[in-house]
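All remarks here apply to the structure that follows.
Just one protein chain is left out here, and the rest sit where they should.
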Amino acid sequence: MNVSIVPALKVLRPAAMLVIVILVGLVLGYWANATFVPGNSPEQPIAFSHKIHAGDNEVPCLYCHTQARRSPSAGVPAVSKCVGCHLEVATEKPQIRLLMSYWENREPIPWIKVHDLPDFVHFTHKRHVLANIECQTCHGPVETMDRITVSSRAVNGSAQVGHPWKMGLCLSCHRENEVVNGIDCLTCHK
Amino acid sequence: MSLFSRFMDGWRKYRKPGYYDEFDYHWTMTIDLDKCTGCEACVTACQAENNIPVVGEDEMAKGREMQWIRIERYWEGEYPNAKLSFIPMMCQHCDAAPCETVCPVGATYHNQDGLNAQIYNRCIGTRACAVYCPYEVRYFNYYDHEWDSPLEQQLNPDVTVRGKGVMEKCTFCIQRIRQAKDVAKDDDRRRVQDGEMQPACVQTCPTKALVFGDRKDHESQVYKSMNDPRNYRVLDELNTDSSVFYLKKVDA
Amino acid sequence: MTTETFKLGYNDIHDDVVRSIVKTGPKYYITLATAGSVTLLCFFFPWFYQLYYGIGAAGMNHPGVWGTYLASFIFWIGLSHSGTLLSCVLHLTNSSWRKAMYRSAEAMTLFSLVVAATYVMVHVGRPWFIHWAVPYPNQMELWPNFRSPLLFDVMAIATYITGSTIFIYMGSIPDFAAVRDRTSGWRNTMYTLLSLGWRGTDKEWHRLHWAYTFLAVLIIPLAVSVHSIVSWDFAMSIVPSLHQTIFAPYFVVGAIYSGTAGIVTVMFVLRKTMGFEQYITKLHFDNLGKLLLVLSLIWTYINGVELFTAWYSGTSEEYEALGYKLFGYYAWLYWEMILFCAVAPMLMFSTRFRTSFVPMLILSIAINIGMYTERFLIVATSLSRQYLPDAWGVYVPSLVEISIMVGSFALFTTLFLIFVKIFPSVSMYEVKETMATPKMEPAAPAAGSPA
Partner (left out) sequence: MPNIDRREFLKLVGAGGVSVGAGFMLREANKDPREYLIPHVLAPEDFSSGLDTFYNSVCSMCPAGCGISVRTREGRAKKIEGNPAHPVSQGRLCTLGQAGLQALYNPDRLTAPMRRTGEGESASFEEITWEQGLKQVGDRLDLLRAARRGNRVAFLTQGVRGHLAQLFESFMRQLGSPRLLHYDFDHPHTLYAANQQFFGESRLPYYDLANTRLLLSFGADYLNNWISPVHHSLGFGESRQGRADVRGRFVQIEPRMSISGAAADEWIPAKPGTEGILALGLAHHIVAEGNYSGADLGAWTNALADYTPDAVAEQTGVPVNTITRLADSFVDTTPSLAIGGGAAGNHSNGVDTLVAVNALNYLVGNIGQEGGLVLNPEPAGPAVQQHRASYSAMVELAEAARQGEIDILIISGTNPVFTLPPAAEFAEALAQIPLVVSLSSFLDETTALADVILPSHTYLESWGDDFPEPGVGFSVGAVSQPVVSPLYNTRGTGDIILDLARRMGSSSVMPWQNMEEFLKYGWRRIYQRGDSQTLAQGFDAFWTSVLKAGAWGETTNGSTAFTLNPDVIAGIGVAPPEFSGSEEGYPFILHPYLSPNFHDGRGANLPWMQELPDPMTSVVYGSWVEVNPVTAEEMGLSEGDLVDIQSPHGQLRVPVFVYPAIMPNVIAIPIGQGHGEYGRYAKGRGVNPIEILSPLLEPITGNLASSATRVNLTPTGGRVKLVKTGGVSRDLGRDIVQHTSLGVEVSSAADNSIPITEVTT
């Protein structure tokens, strides 16, 4: 009588291989989507380039995102703000024409939100800006981006815990800068 | 391993004697039962400030009210000598809170300001805290609540709207406390001044029966009134060491 | 030793058991199908509805935030104590009459634990975050709250499941081998794998017995601790009538009590359906009957103590809770429990009752109904009468809860039905040990004598 397991295992081999292949496949597909179809960098209604504005022309972030200095939300500039410059600047570019069409119809521009936090997180720009935290610390090198995207590069090394827009980023930064009660849950969740 | 050492710190702090004395603030409320008329203005104020849903008649009939602060009524004597006393009951923010020990995921804990915190997004809904709370002031979201449009436009953007399966309770209007601290920081003050910030219920109480403030500040109104000889704490025999002091009703 | 087993030779045993596994009549499939579909309809559908709608699908309210889910959870944990008790305790006390049925008992342990664990998922509001109750390093830098009795629960049950799984598996390796040698085709393959190449050499037998005894010793304290910890979920609260030191022993005894009753039921069923008349005999019912009787007496005593302490405390809170338990909204349930768990078992003083199968079956079922009621009352009555009278309320289970409760029994049955077709549900080698050893076979060391 045969008591060894080996023949039994042999019988199982094809099944085992199938399982392995499927697992590998799943991971592959997931990864492919995550890298080649990033959901965090959508096509905006107007191809606004932070590279041109913040990068090449060195317009300070707070010039347009005025709110950030005094309000929890940084806010997006009103259309009038864009027009303020572009009545003069680069008026011939097709994208600017598009902007002007919005302006003439008195329509707001439906920007798509890229940097989003869950509703139970109450982040305040004000405190961080007043604490002279570089915008790039969380938003990544915006001045180099033609189309805005959630950057997976965090500026301070310790912020590599997982995805930069996870709680880990906030915590590590709050720890390093020894924020008062910085790691108390109620600081962000309320 | 740093994570582990951090965990050990967290663990030790619970056993350190007098740990709670190290708070920056010690938020405290006093309720003068001699002034309380049971008008329930506080209830509506709380409901408006904290996005507390309206559950509807059927759910009410099942006993699933949500108001974070409720007015309890106690009759004494019979007609014609019947007397009625009201007592507002909300989270007592106990310094030795039974609910804090039982939550398996630490969704409710005591923060450095003497607040009994409830972190909605951490809660997994075991409801053990509600069982352990002797004041029965914890309310559970039995389903996702809806606001008939356009009522949702009233919702307070500073307060999270709770989803199903989450426990919730009075927070002493943490969003207002945070804002007051924010303002204090703006003009480089270390502390929030007395009366600078009030929870919705205290702010609206028409008889000024509710007083709120920082116990650490001995000049504060709340410190004075919590040292009134009439002060007592509900269910004090349970040693919950609560942060809400009641002032006895005066018979005259 | 009783006379029945002498009529058998080794081969008879093998044949019987293997037959019970290989020969499957339509009856079995019909039962399995019914059990399976009931599980689906009464357990999983309502549960998924509840996941979608929220716990509101159940009848829980304020202040009755815990309900039948928790009661069922305790009930199943309690039932799980059967196996441990019989296998370990009786194994160590070397009482050989256990051998015919301890494996099915262990199966009960395992499956009721599985059901209990499922109930945890049913109970919590956001089961999709249940993993937060397990300590693991994460980017949120958060640990579970190690002061929480609920966390102790998670740990204890996890350990208990692991322990009893290993225990039952190890115990059946020789039997897997035996079946392996008598089957062919895919079964042969399966049992080849399961038996881990068991040859039956002296060395193997020796190690098996040593390890088996060792595990038995390990598991008994575990069993006790698990239910003590479950009781702390309540006892560590300050709710009147829950905040009691007696709760740990109370729960443990209750658990063993209902567990043993459960075994009687299962044994009766096995005996009838699988044709084990010769292995499961009057002797077993007689002994289990005695055990039950003793347990019921202890249980009644503890109940009395509970009432007494409540009365003796003299506080308004305890009085109200006590009065409510005895004469309040749920009073009829309380008296039903007393009848089934304290009064009825007195019948077992008579040997005739103990040794007659059907009455024992009925009694055992009655006891478990009573014990379920006990668990329900512990949750419901105490939560309805707490410190602030103006916040008192009443909790009534909803259809969803009741259906899930029914479904959980179906789930258990399903698991058990599958078990009897895979595991040799009577431990062949140990039964053999109870027989005179023929000359031909390799001798096995006497059971229970740890090397």
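By letter and in written order, the chains are A, B and C; residue numbering begins at 1 in each of them.
We adopt the following convention: a residue touches a chain if its C-beta (ideal position, glycine included) is under 8 Å from a C-beta of that chain, and two chains touch if they have at least 3 such contacts.
Being a predicted model, the structure only gives us computed values, none of them experimental.
Q: Of the chains that are displayed, which are in contact with the missing one across the whole complex?
A: Within the full complex, the chain not displayed touches A, B, C.
Q: Which chain C residues touch the hidden chain?
A: 316-317, 320, 387-393
Q: Just the residue numbers, please: which parts of chain A touch the chain that's not shown?
A: With respect to the unshown chain, the touching residues of chain A are 14, 17-18, 21-34, 37, 39, 42, 67, 70-73, 75-81, 102-103, 106-113, 116.
Q: Which parts of chain B are in contact with the chain that was left out?
A: 32-35, 37-41, 43-45, 47-49, 54-57, 60-61, 63, 65, 67, 70-80, 82-87, 148-151, 153-157, 200, 203-209, 224-225, 227-230, 232, 234-235, 246-252
Methods note: only the chains that are shown with their structure count from here on.
Q: So, what's the distance in Å between the C-alpha centres of chain C and chain A?
A: Comparing mean C-alpha positions, chain C is 51 Å from chain A.
Q: Roughly how many whole angstrom separate the Cα centroids of chain A and chain B?
A: Taking the average C-alpha coordinate of chain A and of chain B, the gap between them is 36 Å.
Q: Report, in whole Å, the distance between the mean C-alpha point of chain B and the mean C-alpha point of chain C.
A: 42
Q: Mind pulling the residue numbers of chain C that touch at least two other chains?
A: 141
Q: Spell out the residues on chain C that touch chain A in their complex, using ranges where they run on.
A: 139-141, 177, 180-181, 189-190, 192-193, 195-199
Q: Contact residues on chain B for chain A in the complex?
A: Answer in residue numbers: 24, 109, 111-113, 115, 117, 119-122, 158-161, 171, 174-175, 178, 182, 185-186.
Q: Which of the residues in chain B come into contact with chain C in the complex?
A: Per the touch definition, chain B meets chain C at residues 3, 6-7, 10-11, 14, 59, 62-65, 70, 72-74, 89, 98, 101-106, 109, 122-128, 130-132, 134-136, 139-144, 164-167, 235, 238.
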